[in-house]
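What you see is the complex with one protein chain gone and the rest in place.
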Amino acid sequence: MKVKVAVNGYGTIGKRVADAVAAQSDMTLVGVAKTRPSFEARRAVERGYPLFVSGGGSKDGFTAAGLPIAGTIDDLVGLADVVVDCAPEKVGRENAKKYAAAGVRAIFQGGEKADVAEVSFNALANFDRARDRKTVRVVSCNTTGLARAASVVVPHWGVEHWEATIVRRAADPGETDRGPINGIIPSLHIPSHHGPDVQTILPALPIATTALVVPTTLMHVHVNHVRVSRPPPDVAHVIARFHATPRFRLFAPWEHADGTPQVMEFARDRPSGRPDMMQNVLWEAGIQVDGPDLYFFQAIHQESIVVPENIDAIRAMFGLAPDGPASIAMTDRALGIPAP
Amino acid sequence: MKVKVAVNGYGTIGKRVADAVAAQSDMTLVGVAKTRPSFEARRAVERGYPLFVSGGGSKDGFTAAGLPIAGTIDDLVGLADVVVDCAPEKVGRENAKKYAAAGVRAIFQGGEKADVAEVSFNALANFDRARDRKTVRVVSCNTTGLARAASVVVPHWGVEHWEATIVRRAADPGETDRGPINGIIPSLHIPSHHGPDVQTILPALPIATTALVVPTTLMHVHVNHVRVSRPPPDVAHVIARFHATPRFRLFAPWEHADGTPQVMEFARDRPSGRPDMMQNVLWEAGIQVDGPDLYFFQAIHQESIVVPENIDAIRAMFGLAPDGPASIAMTDRALGIPAP
Amino acid sequence: MKVKVAVNGYGTIGKRVADAVAAQSDMTLVGVAKTRPSFEARRAVERGYPLFVSGGGSKDGFTAAGLPIAGTIDDLVGLADVVVDCAPEKVGRENAKKYAAAGVRAIFQGGEKADVAEVSFNALANFDRARDRKTVRVVSCNTTGLARAASVVVPHWGVEHWEATIVRRAADPGETDRGPINGIIPSLHIPSHHGPDVQTILPALPIATTALVVPTTLMHVHVNHVRVSRPPPDVAHVIARFHATPRFRLFAPWEHADGTPQVMEFARDRPSGRPDMMQNVLWEAGIQVDGPDLYFFQAIHQESIVVPENIDAIRAMFGLAPDGPASIAMTDRALGIPAP
Partner (left out) sequence: MKVKVAVNGYGTIGKRVADAVAAQSDMTLVGVAKTRPSFEARRAVERGYPLFVSGGGSKDGFTAAGLPIAGTIDDLVGLADVVVDCAPEKVGRENAKKYAAAGVRAIFQGGEKADVAEVSFNALANFDRARDRKTVRVVSCNTTGLARAASVVVPHWGVEHWEATIVRRAADPGETDRGPINGIIPSLHIPSHHGPDVQTILPALPIATTALVVPTTLMHVHVNHVRVSRPPPDVAHVIARFHATPRFRLFAPWEHADGTPQVMEFARDRPSGRPDMMQNVLWEAGIQVDGPDLYFFQAIHQESIVVPENIDAIRAMFGLAPDGPASIAMTDRALGIPAP
């Protein structure tokens, strides 16, 4: 018996979650909802996804564009066991009332505040906490990246203090109305909100973050410095641990992936699937151990990193997998993410 | 009996041509050649392409990286009926001697001067001129875009004079060492080389081009103004003609693809295949007819637009298709390019 | 008796106009108006400009910031013979009522539609039409650049047809909320509004323009193709004519100013005054004559090119100069713009 999944909001995250749901053998995509016709709506139809009108949209625009409409967002909610809400920031909170009224479960994204759902979620870090929940929040891209990394560092070496500088991409590749074009914008509030957000997942993690925005569209990059409790013997040991964990991709020096442009070029070279990088990206040469101090860079593909987490959240909520590792293995196999 | 194709050079163009060859039912990819190991070489191995060492490279680096090497470029040339040379600009001319000495046919890219081969080629414009040739040059991305457009405009409306301003992307997405970061660089030589290069395909076309470079990695954009001989009645007529021609994609206003970022986002949303846009992209709202003056913008994806042309060039050289339209249809079906 | 000038709006244009007014011997800057405190307001105070609160602003914010306020915009209007309105686009039209009610003359910028004022203005093209006017509109940066160029081409060689492609900068250097970061946005409406806007100055000029936006902050670049009536004998002749006209700067090949980054670097190297380029910039190597066809690139510094025109507009309105050339010479000497 497959879980019936609806996706409300078909933008950067929604379209990827829809594909990911459609690729799972224990889920059925019952439809996606969008406000207005666009090239993305056209792609949804090409992929065979039933298309529903969401929010303040009207069916007429879609009909004029030749895009068949299966119903309204209310119709879609009625068909689903769970809605993955991928509406723009802040809108999810409004939508939550609709889902509650309809008695359907819901997953929200990290753009919403933590209290939008019973629990905040990351598959590696706290899979079990989402079991049987009515509502779950998948944390944002940067928080997901940090939570994943913490899931390696905490058990192996312990954390006395974690400091991360988050160099954020200013816009997604398809967005044309966001800047800056030339300049760096520090997020002056210190610490940035990312540290507390990681603590919605890992409450005991002593982490402080700072952030700034730079004119690129490809990926975020984190500069991590961790004072650990039990220092690893050397860098090779650290590399081996990350290699052994799902959802990490370490680039070796011979691969000549010097920065995010090459990393995303590697993603574009995927034999199948979207040109995405759903793993945390580390560079082997960008890891350093200096006594109790562990340093590493990681790059985070803001568009896709939370996609597998949304799938795992569904599994946790509906008991479709015995535990986190099992769910992660199922998800990653279906999505073409290489196993460790 | 399939034609055996080798690809020498596995960068932006080479890796795409290799995929395209592998997707054709009348061709066999016998291998690809690369100078040094890299993430791209890793992808070649993942895709199952036999990997050969080209140029000044050595087998040792690949071996150390765990990438199996099938031989040298000389070995590869020996296996092939035709080599598609995708080496960096100017290197193709050097390689030409090797191919000639081995008695193997060869296709060169537009970075080489026209006299590198017997004929310069575009599938829509002069397919038949490449029949049975030993050497063919597929013209560059901008020239290909213009030659395709001319293949629509010339027969339908005639050309008195064609003026194109070519707004060039400064680097490809994976290149990190090219600028400018902030600024516009005019190509001061007027006319730019693109006009004469189109005339290697369409000698009688009265075309003059100017060019400038801008800080983007996604696509070139051409601003075309054509004084035509037999004016079309209206814009709808022009739209219909482009719609009816293979390798053109016209965006309707309701698709909300305002610029190259959204066009490439559409490409990234392809259900399968690389996130490429092998068609000339026009905007329906960006076409204007004013008496004898036809105006239109077109966007050209510099990384992929020549890929189907390389395939058609092979078909022309080896007589694998009765004519251009037949070859184009075969190529486009195999590559997932929608038919008109 | 000096003309008393107020500047309403102290952003990109306003602050430059204020400096320019302050530099003239026949004008007095009676004050500038701004809505809220900012680093720009601080600079106004450092320069000794009386500061007034405009629009919906309140005095309190300025006081808290330690910036002395001389009064409200109404006070400022009461002190002036003429207000140069440099408010954001569309706001000028609202302000026009205030100026009319106060019986004060006004100059508007090109972001307002032409009917905001009695006449649209360019110093080289139609100085005399602004004589004794109550309201004048100084056309926008791109229109100013085209009108200046036409003032050279029309009298010397005549214009059968003028075609310009306008490659627009997406944001000013200090703006951080405008994109695109990576991509080209064509202005799909053909022709663009620039051609008709030039015709508010030169009604008989047969000009058609197209435009696109690119991710840079420095300058616009125009690609001009003019079919002329009386072809110049050669490029040297064209260079000489532009050299002989005020407000043109031609870069010689030996100067190695390959694009807009170097042109603005040259501007930053000015011995005094703002790092601006108030002249049209041409490259000698970027001019071509081919029979009746004249081609040239020109770069336009969007932040400053209209500044001298605002000064000349004041002179025309108040009869401070016998004719355009005299006014231009006075303005340029005061602003440090080299004479031809």
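Each chain carries a letter (A, B and C) given by its place in the written order, and its residues are counted from 1.
Going forward, contacts are C-beta pairs under 8 Å (C-beta built on N, C-alpha and C of every residue); 3 or more make two chains touch, one makes a residue touch a chain.
If you're wondering where the values come from, they're calculated on a predicted model, not measured in any experiment.
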| item | value |
| --- | --- |
| Sole residue of A:Ala22, A:Leu212 or A:Ala329 that reaches the chain not shown, by the stated touch rule | A:Leu212 |
| Contact residue for the chain not shown (choose from B:Gly14, B:Gly92 or B:Gly183) | B:Gly183 |
| Chain B, residues in touch with the chain not shown (by the definition above) | 170-171, 173, 175-183, 185, 215-217 |
| Touching residues (missing chain, whole complex) on chain A | 163, 165, 167, 169, 180, 182-186, 188-191, 208, 210, 212-219, 221, 223, 225, 258-261, 264, 283, 285-288, 290, 293, 295, 297, 299 |
| Those residues of chain C which, in the complete complex, touch the missing chain | 15, 36-40, 42-43, 46-47, 61, 64-65, 173-176, 181-182, 217, 251-252, 254-259, 261-262, 264-266, 268-269, 271-272, 274-275 |
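By definition in this document, only the chains that are shown with their structure count from here on.
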| item | value |
| --- | --- |
| Identity of the most central chain, Cα criterion | B |
| Whole-Å gap between the CA centroids of chain A and chain B | 35 |
| Between chain C and chain B, distance of the C-alpha-averaged centres to the nearest whole Å | 42 |
| Junction residues of chain B - those touching two or more other chains | 182, 217, 258-259, 261, 264 |
